[in-house]
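What follows is subunit A.
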Amino acid sequence: MSSNKIDRRDFLRVLGISGAAATLAGCGNTSIESGAELVESYVQPEDFVVPGVGVYYASTCTQCGSGCGIMGRVREGRILKLEGNPKSAISGGKICGLGQAGVQMHYNPDRLTKPMLREGDGLKVVSWDKAMGVLNARLGSKSTLSGQQIAFLTGEISGHQKVLLANFLESFGSTNHVVYDALSPVVGHGANKAVYGVEQPVLQIDKARLILSFGNDFLGTGPSPVRMAAQYARFRKAPRGTLIQIEPRMTLTGANADRWYAIRPGTEGVLALGLAHSLLQHPEFAHSIPQELAAALKPYDKETVAEITGINADAIPHMASLLWEKSPSLVISGPSAEGHVHGFSNATAIHLLNLILDNRGKTLQGQANHPFPQLSPAFGSYTALAQLNQAMSAGKCEALLIMGCNPAFTAPTFVPFANNMGKVPFKVAFTTQLDETSRQCDLVLPILSPLEDFGTHVAGYQPAGVELMIQQPLMEKLYPETRGIGDILIDLLKQRKPDAYKAFPDYYAYLKTAVVKAKPVFKVKESDDDFWEDALRNGVLRLDLPPAPIDARVAAIKVSAPQATEMGMQYPFYFVPSVKADLRDGRHANLPWLQESPDPMTSVAWDSWVEIHPTTATQMQIREGDILEVQSATGSVRAKAYLFPGIQPDTVSMPVGQGHTGYGRYADGIGANPFKILDPNFDEQTGELAMYSTRVIIKKTGENAKMIKDEGPTTLQQGRKLVVTMAADQAELAKEITRVTQ
Partner candidate 1 sequence: MIQSTDEKDIEIERRFVPKAKDINDEIAWAQINKDVLRSMERPRLMYWVIFLASLALFGFGVYCEIYQYQNGLGVADLENPQVWGLYIATFIFWIGMSHSGTLLSAILHIMHADWRKPIYRFAEAMTTFSLMTAGLFVLVHLGRVWEFYYVVAYPNERWAWPNFNSPLVWDATAIGTYLTSSIVFLYFGMIPDLAICRDNAKGVRKKFYWLLSLGWQGTDRQWANFRVAYLTVACFLIPLAVSVHSIVATDFAVSQQPGWHITSFPPYFVAGALYSGCAAIITLFIVLRYVFRFEEYMTMPILDKTCRLTFAIAMVWTYLNLVEYASVWYGDDPVAKQTLLFRATGDYAAYWWAMNFLGSVVPFALAFKSLRNNIPVMLVVSLLLNLGMWLERFMIVTPTFAHGFYPWTWTDHWMPSWVQWGIVAGSFGWFSMLFMLFCKIFPTVSMYEVKEMVYHRFVARKARA
Partner candidate 2 sequence: MSKAHTLALFNDFEAAGRALQELKVSNLPGFRMDDVLIKSPIEHPELSEMLGSRPVYVQLYTLAGAVLGSTIGFTLIASAQGNFLQQIRGGRPIVPIPPDMVLTYELFILIGVLMTVVGCFIAWKLPGNRSPLYNTRISEDKIGILVKADPLVIPKVNGIFERHQPLEIMGEQGR
């Protein structure tokens, strides 16, 4: 990085810029002005720092849990833009829109710049000394808290922050690290674990010739969308693979499918078993599963399945025939199949197809064995939050520390988390920006944004080998009165366990030591400093490890008699909350680029909407823009109707992530929050919230408003040759020159 080994932090400090403020004077001012602006001037910069020339630094994206490597373009001490880091296999030099918007989280005008302390009803700005005084008094060496009285609630978290956090809790004798994620992958992980023996098998999308996806939006909101999109691109090159998507509401992946089937929500498992039944007719597969299981599949003939799922009976043998023609195939389940009362068995039924088709080891592999399992992420679950909620409600929780999640916004109505927070005497939020949850806390500490702080990340989904991602500051901290979470924890730990932590002046030292300690794993011969410098320069520490094998635990798959879901007359519609790849559970609703980025399927931006099938809408005399009240047994929300053909006719859908009430200027007052109408239905096996099993009734309010969308009044090409479609058998992909990624 540099010859004289100047420390990275020193580099940022010594740069000492003046006059680097960005200018807003646009093209209006045409005059030559002398003396109006300052020149960028430096005190003692590194040799490679040249004003007017951008320099790229590697880091890690923390916008979602994928752990993509990024490169930040820095000029005149400001981070301007993020690109993908080609050295990381996860991002492969690419980046999604969500990742791009990381800079807006950093520069967000609503960022918290100073600590805040509760005074009466409101939060008041205080100094760090005072804030740390309060924190030390409650959690420092003199703390009276012990054991499970203290809880740390976070979102998905990995790397050394996770370790440090666990150590901190451990110093109290607590193991109460509660991880909560509103869009929890836990059911899917559980089903994977049960059938394959691993939580997250690696999907070799590019190797498959046919992908049958039950509601898995791997291009939009999957575990590693950038990586999977790159794989998808290769999957579409010669020999071109076929994608069939089965889901109640068309996701981004469904929109790219060769054939998209709308299925009645919750009946994915029935269809999977129907397909299995159909496959078993084929002599090649007839003996691939135990006889008793095959016998249990008998009732799943195509007529029954068709009636339950709403899918044409002829389509089932057709799909089955495609599955045996195009091998290797890949069958995957997704949230919309898993988020039901019987979601677990849905998922296992879907996995059964992979077992029958013998895709193990071909398109479905185990992740490489992890050399540092302690750094792997903890995945959030609803049950964890529910337990914490119960403890809080019972008054067993004395101190609650919150970072990186917003249960006050995402928790369903029957988990009155926000109310129960009142029963916790001491609540601390570590956050970059006030949100609905931190507004309820007693102490809010402004932490550094991910672009200002150090850290390590290990993605839960490791597509190739294992990558330890390094996060480093891309610029000097924007606000002097913000601190890294690591530094705060180290401070507290120094009080709790002085002996173990006094060696580390700060989190940076801790992290460097910890990473350097892992050097033997990577089998390099450099000095410690060089290793660390290399890690920072590359942004990733890669281990090329072979994929692990996966099991086939057929026994885990239980087949019951086919059951139709009952049609509740009171709540006639299925309710499918959809997830916008940009906003996820709403944590990014404060980023203007993402608010302005239209939803790919509807082109709606800055709003919530209710998707309803045109036929249903015609029956109910609903026009676009009619404000509908969507009412479940739990509650109701209002949003504009959007007539959307990519949805099952008995289903309505609303995007989650909007409807904030205390999350800054870009999020507040936009749309409605459908988390609040979810019914208390839970997965039978794991006890997780069944997000896709809510039933609703639609009421017209008689109001109508203009849809905030990009598309015009037509959704058709009107005879223009804009997007032309070619049949796959005509295309000669092999003859084409194409850009193959990686």
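Note that in this section a residue touches a chain if its C-beta (ideal position, glycine included) is under 8 Å from a C-beta of that chain, and two chains touch if they have at least 3 such contacts; residues count from 1.
On how the list was made: all candidates are chains of the complex that A comes from, given by their letters.
All figures in this text were calculated on a predicted structure; none of them were measured in a lab.
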If you apply the contact cut-off given up top, which option from 1 or 2 ends up touching subunit A in the complex? 1
Interface residues, subunit A side, partner candidate 1 - complex: 28, 710-714, 716-720, 722
